[in-house]
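See structure below.
In this view, the complex is presented without one of its protein chains, the others remaining in place.
Let's look at chain A:
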Amino acid sequence: MKDIDRLDAALRPLARVTPGTPPAGASGAGARSLLATILAEDPAREPSDAAARPRPARRYPVRRFALGAAAAAAIATGIVAGPGLLSGATPSYAVSKDADGVVYVTIRDFTDPGGLRRQLRDLDVPAIVDYAPPGRWCREPRGEHVADIPAGLYSVPENIPGEEHGNGWRMRIDTKLFRPGETFVWTISDNSTSTILMRGPVSPCVLIPSTNNMIRTMPPSLPPELDKVATHVATVKGGSLAGFRVDEKTVGEVLPELRRRGLRVEFVLMAIAQGNPGGYGVLGVRKKPVGDDWIVWEANEDRPSNGVVQLLVTKERYDRNPVYAGPRDAIIKE
């Protein structure tokens, strides 16, 4: 046996790629391009008839932050367009503070903001919390938006540890970083939450009719593009692109599959804040093609589908997926 081992050992160094080393990933540009080329080719035979029937839509806690018009300059507004936050789980919220002034806000249900408001106050978090019922939103402006938000003041909402599949999320706030006169203004509705850092006096929430909560929180100069963004992920079970991943591919790699499935395409031009903190803004939604080398981060659609899939794209490649503030796999498990 030893002789055989020695023979193998003698041969191993001859291998151009050393045996046992981790294999090259399939994520390189060449590998992805090859995959797209192959998939664009119709295999000779018909697709098998094990076609998945559309399943009931399921929504995922996609972290969609709406950014202000000067998106790259500062995140003045954070909107979590999440799933229905009416999960009914208890406790509906929890706030805890550790010794160095970091507060964790855990939210599962926003229908009773009073308790959250009181707890934040007890923990010395300068915050205002308002609940906007369906179809209503607080009239803007309520105060001066802080443009230079201290780095690390608050985190992108993340999954509640141990409840990765739940609807709730957790957010980290470093209370040491608030400057005098600053207030965290939260507006909560059934399906979105905006968190805006304001300076100076903040006027009370005056509810006004709203067809789309997110638009209302935008600075007036921002076109209401967010209204045009479809809200369902198209690449999950039951979606028009079920079984086909688009995240981190190029537009050129994704379009053949859309054509194959007979889908029309729109492009959502994403704005990414400096440092790609997670979340994105929307610069525009258009039918006009973008470059094949643009990067796709997710595909959205209306549900039920109207045959249009929106590709969420950026011109540059980023180190992590802005839609999920990291890999899609960390958020969507199926």
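Definition applied: a contact is a pair of C-beta atoms (placed from the backbone, for glycine too) under 8 Å apart; a residue touches a chain by one contact, two chains touch by 3 or more; residues count from 1.
Keep in mind that, in the parts below, contacts and distances are computed from a predicted model.
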{"item": "Absent chain [UniProt protein name; select from \"Outer membrane lipid asymmetry maintenance protein MlaD\", \"Phosphonate ABC transporter, permease protein PhnE\", \"DNA-directed RNA polymerase sigma-70 factor\" or \"SoxAX cytochrome complex subunit A\"]", "value": "\"DNA-directed RNA polymerase sigma-70 factor\""}
{"item": "Touching residue (missing chain; options A:15, A:151 or A:206)", "value": "A:15"}
{"item": "Absent-chain contact - pick from A:119, A:195, A:305 or A:321", "value": "A:305"}
{"item": "Interface residues of chain A (partner: the chain not displayed)", "value": "1, 3-4, 6-20, 22-26, 28-31, 33-35, 37-39, 41, 43-45, 47-48, 50-52, 54, 240, 242-245, 257, 260-263, 304-307"}
